[in-house]
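The other protein chains are all here in position, but one chain of the complex has been omitted.
Coming up: subunit A.
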Amino acid sequence: MNQFSNLISSIEITNKTNAKIDALVNYFNTAPDKDKLWLIALFTGKRPSRPVKTTLMKAWCMEITNLPEWLFLESYSTVGDLGETLALLLPKPTHHLDLSLNEWMSELRALKSKSEQDKKAFVLEAWSGLDQQERLIFNKLIGGSFRIGVSKKTLVNALAKLTNIDANQLMHSIIGNWDVDNITFEELIHGKHINYDNSKPYPFCLAYALEKDLPELGEPNDWIVEQKWDGIRGQIVKRNKEIYIWSRGEELVTSQFPELIEAMSNFTDDFVIDGEILAMKDNDVLLFNDLQKRLNRKNVTKKLLDEVPIGFYAYDILEYNGNDIRERPFKERRKRLESIFNSVALPEHIQLSFLVDFSQWDALYDIRDNSRAINSEGLMLKQKKSPYHTGRKKGDWWKWKVDPLTIDAVMIYAQKGSGRRSSKYTDYTFAVKKDDALVTVAKAYSGLTDKEITEISQWVNKNAIEKFGPVRTVKPELVFEIAFEGIALSNRHKSGVALRFPRIARWRKDKPVDEIDTIETVKKLITAP
């Protein structure tokens, strides 16, 4: 496992994607065949199910170290990762076990059906025969994520660099249907088990933010305007009765959206369609926060399917019955899209993106401002003549987003992050005034620089009121401008309001705490356009 352990060490220390890719390439160049397959399996969610429960591992560690539970938890909250906490708390190894990744994985697969006693004997033997870093990896092999910033895409880029095979083909290969026992590394990367012709995607056409006044765009009649939706862009590839969904990040996300696959199988034609995957209920678009519950799940449960149903707004068509039509004008492609969608009865949440009816530029301002009411981010302006460009190109497509709403609030709680951020206080809770007291309005963790986070972490260490557990209550002193995309009344929140996508716009070092907003002023934003 030494080789795999070194790979993880060199990947986790760097935040440069290229360095990660180089380390992976180096591993692929030197590791045994089965180890390489396991590596790919581990980083693409094809891992065996967890053979040992974390509660047992925790209990065994406490038994060995003779530590009280509260101290174990205190350690865990400092480290921010259970597998690592165990690795650090356990006594030094007494001997050294030298097994390959494949050997460990085979042992772990066999462990699943063993008795608790046998499991314990196996885990304890491993712990006493591995050094700290290997022990951490062993704990991660049992279950849990490595959190080292290696996405499927990074893995694919490393394989592409190694083999010169097309990255999207590799993406299809590695997430395709294969098993460590039934394939060789060569077979896997050459896609012996897949037919790439059926899944091959096109690059997405992307828009720039509008940087001029509307009249400068020319005749309103030359443009088609749609609402801009904030889900995830998806390209649905339907060829020879096979259906694939590609995300904008060039990952295959097909298995995450069974409803979409089912709906698409109603069509008889083959096509490649670009559109937005959204969470939808009763024909209304839900918040991105809701959609997030559906993303990157290994299993989509029935419960989740009911709770967060997926919808789709089709924007464009790139290929029709085998013909690449990206160079045809948008107006014509849209017609084609309409005729396809009108030819088949579809579930109501799968539909064409509706067009904004307007004849004067002036009419668009109000429509844009009202976007929030339907959980839209603003408007998209597309030139009728435009081809479906490759990548981001200025001029033909513009996005015109609504301005975010902002309030000034004070930090009252801080919590450490996880993974790379586990040493710093990165997650904050903010409050506004309510009479003489404070009331929580938002939790946010993005929008600050590393330097600011470091500064805030030091401040939190000095100004924490509560000392135990992961959350620190701090003196209400630091004021931040919080930006958010929408606000709604909510009886699930103590403050009575729910903010959509709250994030830190900036740290208001200039503002004293008595100048923060009150809950009344915040509520006024609800009716404001």
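Please note the rule applied: a contact is a pair of C-beta atoms (placed from the backbone, for glycine too) under 8 Å apart; a residue touches a chain by one contact, two chains touch by 3 or more; residues count from 1.
FYI, contacts and distances are computed from a predicted model.
Asker: Which name from "Ligase-associated DNA damage response exonuclease", "ABC transporter ATP-binding protein", "Glycine betaine/proline transport system permease protein" or "HmuY protein" does UniProt give the chain that's left off?
Answerer: "Ligase-associated DNA damage response exonuclease"
Asker: Of the residues listed, A:Leu7, A:Leu24 or A:Val79, which one is in contact with the missing chain?
Answerer: That would be A:Val79, which touches the missing chain.
Asker: Which one, A:Leu88, A:Ala505 or A:Leu525, makes contact with the chain that was left out?
Answerer: Of the listed residues, the one touching the omitted chain is A:Leu88.
Asker: Contact with the hidden chain only, please: which subunit A residues?
Answerer: Contacting residues on subunit A, toward the hidden partner: 12-15, 65, 67-68, 70-71, 74-75, 78-81, 84-85, 88-89, 92, 136, 417-424, 450, 458, 461-462, 467-468.
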